[in-house]
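Shown here: the complex without one of its protein chains, the others still in place.
Each chain carries a letter (A and B) given by its place in the written order, and its residues are counted from 1.
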Amino acid sequence: MTVGTKERVAAGIGESAPRPDGVAKLSGNFAYGSDLWIDGMLWGATLRSPYAHARLVELDITPAVVMSGVRAVLTQDDVPGRPTFGQVEQDQPVLCDGVARYWGEPVAIVAADDQETARAAVEAIIVEWEPLPPVTDPDQARAAGETYRDMVIRRGDADAAGSVVIEGEYETAIQDQAPLGPEAGLAIPDGSGGVDLHVTTQWIHIDHAQIIASLDMEPDDVRCHPVGIGGAFGAREDISLHIHVAMLALRTGRPVRIVYDRTESFAGHVKRHSARMRYRHEADDEGRLVKVTVDMVLDGGAYAHTSHAVLANASFFTVGPYKCDNVFVDAAVSRTNNPPAGAMRGFGAVQVCFAYESQMDRLAEALGLHPLEVRRRNALGPGDPMATSGQIVEGSLPTLRVIDELEAIPMPDAAIPDDPRRLPGGTGLTTPKDAVVRGVGFALGLKNLAFSEAFDDFSEVLLVLTPAGLEIHTAAIEVGQGLVTICEQIARTVLGIQAVAWVSADTSQIGSAGSTSASRQTQMTGGAVYEAAVGLRDKILQQFGGDELTNDGVYSGGELVATLDAVTADAPIEQWVRYRHPPTEEPDEFGQGNPHAGFVVAAHRAVVDVDPELGLVRVVQIDTAQDVGKALNPQAIVGQLEGGIAQGVGFAIMEELILEDGVILNPTFTDYLIPTLLDMPDVGSRLIEEPAHWGPFGAKGIGESPTISSTPAVVAAIRAATGRPLTRVPVRPQDIAGV
Amino acid sequence: MIVTFTINGEERSATVAGWESLLTVLRDNLGLAGSKNACEQGECGSCSVIVDGANLCSCLVMVGDCEGTTITTVEGIAHGSALHPIQQAILDEGGVQCGFCTPGFVITAAHLFAADPNPDEETMREAFSGNICRCTGYGALLRAFDRLAEDGT
Partner (left out) sequence: MHFLAAGDLSTALDARAEHPEAELLAGGTDLMVEVNLSYHRPAGVIAVRSCEELLEWEGRRIGAAVTWARLEDGPHRALGQLARTIGSPQIRAAGTLGGNVATASPAGDGLPWIAAVDAEIEVASRSRGTRIIPWTEFFVGVKETTLAPDEIITAILLPEQMPVSQEFAKVGVRNVMVIAMVNCVVARGDDGFRVALGSVAPVPIRAYRAEEMINAETSISDAALTEFARIVSDEVRPITDHRSTEAYRRHASGVLARRLVERCLAA
């Protein structure tokens, strides 16, 4: 009989545990999709449409087929199964079906012995197009009935009226996720008709369902494996090269690798929807919202992807974290010949946040109130009905606290800096200190947690306890955000076991973990790990008659009754869980009901220095108070907040895909500008811990919040400095300079 | 043509087309995939390597021009299995997320701190301005570099 020390396990929840993949990533040894390599593999390349809308008059692959070193050239006629794919609607042809509907649409695919030959073969294909007029205006498409979804929200009294009326029109441009890791895949035939697919993704099971349909293969014959991901932010939630690379491998019987270059990457993944939003806020003399009326159109681009759900989010979060009893929304997402839109961090909540927060600022100004005061007076909290759906907010929603905590963060030094690198224009030396005006702006943002509208949202996890420790088997995708770290921390804390390892499972080994998106994995896969760990612990305690499990083994009444070795002596002990969040409902035809599983709120304050004459901006500081439920890993949370703010700053002042007739004019990092270290402000963060009503230890997903309200906070600060209306993001120099 | 250089202290040769980028040859011919290809335009810094003491984007270096050079890639920074203090500081401060930019930051840091062990914050911001990170917002990276600058590593 031994009395163990029963020390608390290290790197459990609440600690800033280091990433298990950190050493490999720092040493250059971590394998990303684009690093995959197998001897004897072929290289794939893709022929793409140079037009946003054109009829394919002639496609002659012969010159490519006859080239030395070319092993396969495939077109839409070669798709073995369902000719189309898509998460919601299967409306996108695997390869061009005779009409190209957006710039960069894949037309033919090639496999060759090396990359140069593959690319030369693509250029050798004879292709003749008859250009057609592209539909590029989403309002026009909507008027013509070309929409993926229309949303109507009717809540309260249409005749309600406020004494203060604020009307505004707002526009948000197309933002790209621009993950640094390009789309990449390696398909390896198994020799008996099946294929193993290693591909960059956020959700291998939704890929798998689409891939097997188009390949016309049995589920077990196609195995999708997670690979190292160089960032995602929504860009990898939809199929890119998955089906192509598998088709080439199956046709040639050899491993095939495809890696997109940067321009292909810009063409090859969905983007944030651009939006046009017409708002009318009516409030009483105290600034309390009486009625909000909104009409908006999102540009869904050429194919549906997740446009349905993005529109729902834009519609349900159209008022923000505020109470209002009378809300009327007409919204649509249009089908155009612009690049297909889909998921990007914030998922519909970003666009409307810019609009509603701009409106709230104008309301505050009209009433002579501080911007945060008008937000306080309308703050949505637990027990309140959502302004749009009427759903009663369950669990925590510390809207008032995020405002209070934000205000408590110290402001930066009021002096305009001397170093030109701290001034607008930076090293361009455009701006003398005395040309700078400082402004401060605020914004709040609201987001739903996990999937909504009755989607059967779950995550599967299998825990396996062996003499070496605990294994977490899951198909959940780590994109860099730190899911692996968090799940290991949860398992350690629940089980008291130190040695925990993550085992990436393929689609043949375990069921879906759902998408790494929608701020959901900490709660969903983290929740599955938690529930499975509790089940495993209870199973062991029951089997060995104990009352406590620690790193030494099972204790009973303070005495060690079985070591971990003894516990796993006969066989590994397993626990499988399919975890679901509380059910959500399909809303009625007027958008009423309980479509959401929970909510998260955040507040941002931006301090900017502006050169009003040249229209240049240096963001000085952004502070944020974030509703986190429970901080499982504070360092990882701060990393999400700072990274999300960087993308929010980018969207506020520089990030935009510019289109002309549906063609992207800036599909490179020379012209699609991402903030650098000299553009990034200092960030102050406060984490607000009020436990959620579901999920591990009350934690909430916070991946999207920092991107939602940071953008309008920056724009509000620029407005405060310049007095310009600034109704569009990104704000361009000419918008500020007024030329 | 055959190019011979010293990479991470080891003499290596490769049969290449002279116009190919050093990045391609490192990744595809020499099995050194730590340097990342994210833009091929010198706009992101993910492929940074040190060539004869200069920190360069290896995507913009023609390999034919590398004969006889001495090259350090991310794979050559750690001391055996032990992380270099730069790598350790980035890990400790949470400066790694997706990690695709990380090799470039490690190289730029190694180059910067070798020349200037105590850079001030603005110097560091400018020195790393050619390394794009899409995940972290740079905060954790800057905290790691601040720590290194204070330590004078």
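Points to keep in mind about this one:
As a convention for this text, a residue touches a chain if its C-beta (ideal position, glycine included) is under 8 Å from a C-beta of that chain, and two chains touch if they have at least 3 such contacts.
This structure is a prediction, so every number in the text was calculated from the model and none was measured.
In the full complex, the chain left out of view touches A, B.
Considering B:E43, B:E75 or B:E93, the position touching the chain not shown turns out to be B:E43 (whole complex). Within the set A:G428, A:G558 or A:P582, the residue that contacts the chain not displayed is A:G428. In the complete complex, the hidden chain is touched by one of A:A309, A:L673, A:A692 or A:A720, namely A:L673.
Although one chain is not displayed, its contacts with subunit B can still be listed: residues 1, 17-19, 21, 40-43, 45, 48, 54-57, 59-62, 64-65, 67, 108, 126-127, 129-131. By the touch rule set out above, subunit A reaches the unshown chain at residues 116, 119-120, 261, 263, 421, 424-430, 432, 435, 613-616, 618, 653-654, 658, 660, 665-666, 668, 670-671, 673, 675-676, 678-679, 732-734, 737, 739.
Note that only the chains that are shown with their structure count from here on.
Between subunit A and subunit B the centroid-to-centroid distance comes to 28 Å (mean Cα coordinates, whole Å). Of all the residues in subunit B, the ones that touch subunit A in their complex are 27, 32-41, 43-44, 46, 73-75, 77-78, 83, 87, 90-94, 96-103, 106, 122, 124-126, 128-142.
Only residues 16, 18-19, 21-23, 25-32, 34-35, 37, 178-182, 228-233, 259, 261-262, 419, 421-422, 427, 479-482, 635-636, 638-639, 641-647, 668-670, 674, 676-678, 680, 683 of subunit A touch subunit B when the two sit together in their complex.
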